[in-house]
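For this view, one protein chain was removed and the others were kept in their places.
For chain A:
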Amino acid sequence: MRLRFILSEIGIGLRRNLSMTISVILVTFVSLTFVGSAALLQLQIDKMKDDWYDKVEVSVFLCPATSPEPTCAGGEVTEEQKQAIRDALDEPEVAPLIVQPVFFETKEEAFASFKKQFGDQSWASVATVEDMNSSFRIKLTDPSQYQVVADVVSGRQGVESVQDQRRLFDRLFLVIDRATLLTGGLAAVMLVAAVLLITTTIRLSALSRRRETGIMRLVGASTMFIQLPFMLEGAIAATVGSLMAVGGLWLGVQYLVTDWLGGTVSWIPYVTTSDVLTVAPLLVAAGILLAAISSLVTLSRYTKV
């Protein structure tokens, strides 16, 4: 009896304020889509870090015949200097950080890969073997230990520069981070709008049923019994909104990321629909929390015993 009665009360309330209910659903939908997008962007960064940091190397470029660097004052790198660098990398405090063996790229090999990459460009035709650097390519067991390795080799005679490829990605990650901040900010604004809208909806619903709640109070219905239909109304609308957000993100990832982006630029590890399902409980929980906060704020004022 109780359950059926409460359910019918909820149905009446939702239908009576249909346009408000729909707006609550839409606002929760939009705000939680932003929240979900922010979460997915962060997941995207994690994925790229996992995938790329394993592949990146520290390149130690050695002096070519002519170079403005003071460490290259002695002209092209000599065999002794190379050996000194190898020895330095074999020191016990550095060696464990490095995946052995260290790969050495000669000028000729560098020129070959340069030709392969840019050979069809007109500006590249003036380059010669002598313009290339020979280099050590060092793979790190832990990419974050870059600085330790760099300190050992940089500044040595015969080393022109040390470059960490991670630096190249960091700029991309910064862009994605900023995008996350932006979506997060928009999400926060929309969440405030959602709370206010749910609050207003519950208030309207409570006011339009003042007669009923008045009689309920009079005949001794418990506070819980009086307030539950209103709370559930908000919760149902918010849950529907959050499920729509999950659905929207799922479609977005499937068609925009997996099918479209994945088809065009395939070398990036993208977020997948299973990542959407990972964030889904978070979104639904956020939706319900939203409704709960709004209910608590409103009902204590509009349906007191």
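Just so we're on the same page, a contact is a pair of C-beta atoms (placed from the backbone, for glycine too) under 8 Å apart; a residue touches a chain by one contact, two chains touch by 3 or more; residues count from 1.
Simple rule for what comes next: contacts and distances are computed from a predicted model.
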Listed names "Protein-export membrane protein SecF", "Cell division ATP-binding protein FtsE", "Xanthine dehydrogenase family protein subunit M" or "Chemotaxis protein", matching UniProt entry of the absent chain: "Cell division ATP-binding protein FtsE"
Sole contact to the chain not displayed, among A:200, A:223 or A:258: A:223
Contacting the left-out chain in the complete assembly, out of A:65, A:192, A:215 or A:296: A:215
Chain A residues touching the omitted chain (full complex): 1-2, 5, 211-212, 214-223, 225-226, 305
